[in-house]
Structure formats: structure tokens, C-alpha cells
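Just one protein chain is left out here, and the rest sit where they should.
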Amino acid sequence: MTFLGMPAGGGNLTGTPFPKAARGALGDAQLRRNLAKATTTIRTKRAGVVGELPDWAELRAAGAAIKDEVLANLDEHLVRFEEALTSRGTHVHWARDADEANRIITDLVKATGTREVIKVKSMATVEIGLNEALADAGVHAVETDLAELIVQLGNDKSSHILVPAIHRNRTEIRDVFRREMPGVDPDLTDDPRALAEAARRHLRQKFMTVDVAISGANFGVAETGALVVVESEGNGRMCLTLPRTLISVVGIEKLVPSWRDLEVFLQLLPRSSTGERMNPYTSVWTGPTEGQTSHVVLVDNGRTATLADPDGRAALRCIRCSACLNSCPVYERTGGHAYGSTYPGPIGAVLSPQLTGVDRNPTLPFASSLCGVCYDVCPVAIDIPSMLVHLRSRVTESKRTTPESTAMRALSWVMSDARRWGRLIRLGKFGRLASRHVPLPGWSAARDLPLPPKQTFRDWWETR
Amino acid sequence: MSARDEVLARVRRAKGPEGPVSVPREYRAAGTRGAGDLDLFAERLRDYRARVRVVDADQVATTIAAALLERGVRRVVAAPGTPAGWSNLPDQPDRVEVVRGAVTVDTLERTDAVVTACHVAIAETGTIVLDHDAADQGPRALTLVPDYHLVVVRAEQVVAGVPDAVAALAGVRTQTWISGPSATSDIELERVEGVHGPRTLEVVIARSTRFPTTSHPVGGSDQNHGIR
Partner (left out) sequence: MRVALFVTCLVDALFPDVGKATVHLLERLGHEVVVPSGQTCCGQMHVNTGYQGQALPLVRNHVDAFEQADVIVAPSGSCAGSVRHQHADVARKHGDPKLAEAAEDTAKRTFELSEFLVDVLGVTDVGAYFPHRVTYHPTCHSLRMLKVRDKPLQLLRAVEGIDLVELPGAETCCGFGGTFALKNSATSTAMLGDKTSAVLSTGADVLTAGDSSCLMHIGGGLSRLRSGVRTLHLAQVLENAR
């Protein structure tokens, strides 16, 4: 059930319950080493470049407020955006959910007669399962971002918003390339430079010949209809520039009201995501350029359901920087696959259950120790810990009575009265023996229980 | 109901009752930080492993020629609106082909270098922004396909921060923001320069010769014609 009965989103947003999936991931020592190394590197870089800006806090406050304005008047901004796009010759399409978006895009691609499309990395297209839908229609989608390519060639799944192949180290990547990349040098080394070069060669021909590209967008400017893609490798520029047809898949929350607002986000995003002062390439285009045909597909897929919850809607501020993933002690240990959704990590734990409805993702709001690092590093100040707590309530309220809810109710009754509470804890001394011999499930595998005292504090105080 | 009307109806049902949100803009806004610092700009570019030459404005043409010849280019494309002098290579024993008109992607694939101007540059982030409707910057493919991009930045085009650049770019339809050569961090989050875009970015910063404001050369005397 989503908030206020709003229709839920579909696509790649659910998986195995988190505790179970995490247990599997935790057993993979290689994965933990890869993640620890990568996230430590990026955390240090991010802290360095964020610390350089004396007005980071002010930029963050502005970023949050701009996104809140978008959400508060989303209908008006969407209509303005559509008008601006249409007036410049871009075709605008709307999709209620993943299936509808996939149908629209597949039809557009089929109409061009191509059997192959090139793609700029786009989380929205992973979310809706576009590649699978295109494959069903006989169209091969070529991922051109290096990490997405690694994931695609390895028949793998994305585990990170920014670096989908973060769970793979250089040796594993070399093995995937040697095995799956047509015409690759059999003596390819695991030097990242050599691996990047292999990807360049592999994709060059595609860029020069494939005539349809699919992109996402980091931002859409409602005022002008400008679309913005922020990237590093130049694969984005290749896809946006060379093919004759460009289809951009844009979540309805990706807007900013005016051009000027980008002065905030083009500072917040690169520093928070790759830990650079600026990413190598940012492309901005307003309407079809240089003879291209341009389509924009605006996707809801559970975003309005998220918007409907006043205590959850701030998740839609997210600009997909991944700073919360890179900083999260849970993510660092379990990796992204454990979350079962296109959106892993802390932001995924609040976004995925809202997009799908909490009943389809009941374990994600609990996949956090509430340590609060995610909130500190979020460039748009999403209070993820408070939102997790809120979503936990939505999960428990959506369930019938459970042993846990019964225990919580009983404890609440005891604890709402000091005499009842005092009597209960006085029984603790009888647990002195039990604490060392009766295991507490989930706790006692790795931790001893404390020995209950002979006298509670309140009894000591009374005798004083 | 059409998908459009239904999504908009959902949005209206879902959004809160509040009116416009006021945006606090207490950060360093456009126009509050003076001109861009050329030393800083050059330093930030070098951080990205871009090649940087800082020269007087009247030295730009000879600096470009020197850079292209050092690189040993065989065919160079210049954005059609750039000054003719920028692609006037001195007589060489090996013929270098200079193209200034419209070019196909196939031609670009067989081109070693491209020379353009820019619209604005940002000192704090080492960023250069191209306006693809401007004749001296050319269409997007021009600066994307060749492996080497030489861009000339006039000192007065360098602004302090991102807000200054965004202000200078209002109304520019098609832009590419470039910060160093193409790079990836996709393998163990370690930065590697050179993937699909130009693997070498060379920046010629042209100091204004009309108003000499510094008594010492920007970026240190040894950088006048040198490459770092």
C-alpha cells in the first residue's frame, strides 16, 4: 500500500529481504575488501573538496530549498517544462509507470528501424528495466558508461548509483573483459588505464554507427526546457551528439525551476559524487540540436506516491550523488546488491519503499543503524535517519499483530508507569544466571550479554 | 484520461498545500567575487592533468602553432569562426592539413587535433565552457571526436566561480562544460584520464596585453611557453 493509495511504481526496485541478502554479501571477503577500498578513497576525496568551499552549508540549504520548491509546485513546473520543450521541437511523452515508459521507448526505437541503441548511464532506465524490455522487442541496448559496461558484459547487476561496478576490483574487471569483450587483447592487463583503453576501442565503432541513443538527465530546467547530463568519460557526449535520434528518460522530480538554479547543483553534485571540483563533462542542450530528433519521456513510477507523504517526500530531492552510499557503514559492509533495488544504500532504503509501497519493501527501512552519517553528507540535506524512522512506523502499521508488536505494546504499558517499570526491572537480578546461559537470538552469536545488577539504580537511590 | 493528465492529477493530489518555497541564497553569488584568478585557473587545470600555457594575447597564434607542431599533428580542424591566424601553421616539410569549414564525423575521426575558443571559464573549478552556437567554438562533435583539443581562453573570460559562469551562460542553448580531459573513476574509484572524449586537453590562456596588471608573469616566469 502506498501513501494515500497512490499507484505504486514497478521495475527493478525489490529483492530478497535485506537481512538475508546482507548475510550472503557479508560472507564475501573479496567484496568487502573492494568496497572498503573504494568507499574509503571516495570519502577522503569528497571531504577534501567539500571542505574547500567556505559556503558549502549555504549551498546545501539552497539546494534543499530549490528542490522543495520543485516538489511544492511540481505540476506547474512540469507543465512549464513541457511547454518549453515542445516549443523548441522536442517530443514529450508521459509515463505513469515502468511498463508504460518501456512501451513508449520501445515503440520510439522500433519506429526508427534500428536493432541497436547506445545508452548513457541512467538510473531511471535501470529502475524501469528498459534494457530487458528492449531485448524482448529484439533491440540490443549497449551500455557505454564504463561501469555499466562492466556490469552488462559480466551479466551482473548494478550495486551503486554512481559506480555500478564498485563491487568489482580491477582483476575481476579484466577477467570480465577478457571473457566477454569481442576482439579484446587476450593479454589485457588489470591496469585501470589499459581497461579504460579497451573499453574505448570496444565502444568507438558503436558511437560512430549506432543511430539511436537513450539518455537520462541529471536536471531539467523548467523555465527553458534545457536538459543537463553530468558525466566523466565522454560517452555521454558521444551518445548525445552523434546519433540522429535521442530519447531522454527523466523522472518527474528531476526538474529545477530556473537556469540560475544550476549554479547551486553544479557545485553540490560533482563534489559530493566523484569528489572532484567539477566533473570532466557536462552537456546542456535546449531542444533538438544539429538536426537531431529529440524525445523526452517523463516518468512517474511511484514518485507521486512518494510525494504524497509529507514526512517522506524529501527523498525526491535526491540528486543521485551517492555520497550517502559511500559514507554508510552498512553499505560499506553489505554492498548494494543486498538492498535488492536499483537504488541501494541509505537513500535507497528511504526511496525504494516509497516508490513501491512499504509492503513490497518492508525490510529496507530497517537496514540502518541510524548513525546519521548519510544526513551529514547529503548535499540536499535529506534527513534520512528521521525518514527511516518514519517509514518503520509505516511498515509496522501496515502489518497485523506480530510477536514484536505485542511485546512493544506490553513494554509501552509497563514503561508508561514508574511503579510498573520499577517492579519489572527488580526482576532483573533473577536473570543474572540466565544472561550467561540463555542466548538471545541475534545478539549472542558475537556478543556476551551484560550481567544484570543485584540492585537497580532506582532501588539504590531510594536507600540512599 | 491520458498519462499526462493522470500524472498531473496525481501530482496535484499528492503535493502539499504550501505555496512557493523561498530559497535562501546566502552562498557566494555571481558577481560578488571579482574576476577569476588566472593562477588558480591554471593550477586547477593542471590538477586534472590538462596542459596549460599562459601567454600574452599577441603570442596566441605562435603558441598554437608550436603546440600543434610539437604534437606532430597531420590534420587539424579549427572552428570556422576562430581567427585565421590560429590555424596558420608555418611552412613545414611535412604538409599539415588545416580544415576550417564544415566537416563530417568521418573526417573528424581522421583528424588529430581541434582548435577552438570558449565562451567562459571558471577559475575555482578549472572549467571551460563552450557555446556550440558560436562559430569560434563549433558544433559539439568538433571538440569531441578528435583526440586532442586545444582551446584558447582569453583572460577576461575567466570568472571566479560557478555562479558567475552560470550567469554568463544564460540563454546559451547548447553548452559543453569541460574540466580536464575525459576521465573515469569506475575502476576502484581511482581516476584514470582518457576514455571517450579527447585524451589531451591543452589550454592556452591569453593574457590581456592592453592592460598589464601584474608585474610578474602569471603562473611564474617559467610557464610562459612551457608545458606543465
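Labels A and B are assigned to the chains in the order they are written; within every chain, residues are numbered from 1.
The definition used in the following text is that contacts are C-beta pairs under 8 Å (C-beta built on N, C-alpha and C of every residue); 3 or more make two chains touch, one makes a residue touch a chain.
Everything numeric here is computed off the predicted structure, so don't read it as measured data.
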item: Chain not shown, its touching partners among those shown; value: A
item: Which residue of A:5, A:19, A:51 or A:89 touches the chain not shown here; value: A:19
item: Contact set of subunit A toward the excluded chain (per top definition); value: 18-19, 22-23, 26, 32, 311, 329-330, 333-334, 365-373, 375-376, 386, 389, 392-397, 404-405, 408-409, 411-413, 415-418, 421, 425, 428, 440-443, 445-450, 452-453, 455-458, 460-461
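Convention: only the chains that are shown with their structure count from here on.
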item: Touching residues (chain side subunit A, partner subunit B) in the complex; value: 3-4, 6-7, 34, 37-39, 41-42, 54-55, 58-59, 61-62, 65-66, 68-69, 71-75, 78-79, 82, 93-96, 100, 144-147, 150, 163, 165-166, 169-170, 173, 192-193, 195-197, 199-200, 203-204, 207-208, 226, 232-235, 237-238, 240-242, 252, 259-260, 262-264, 266-267, 274, 276-287, 289-290, 298, 300, 304-305, 307-308, 310, 313
item: Subunit A contact footprint on subunit B (complex, rising order); value: 2-4, 6-8, 10-16, 18-30, 44, 47-48, 105, 109, 122, 124-127, 132, 139-141, 144, 161-163, 165-167, 169-170, 172-192, 194-198
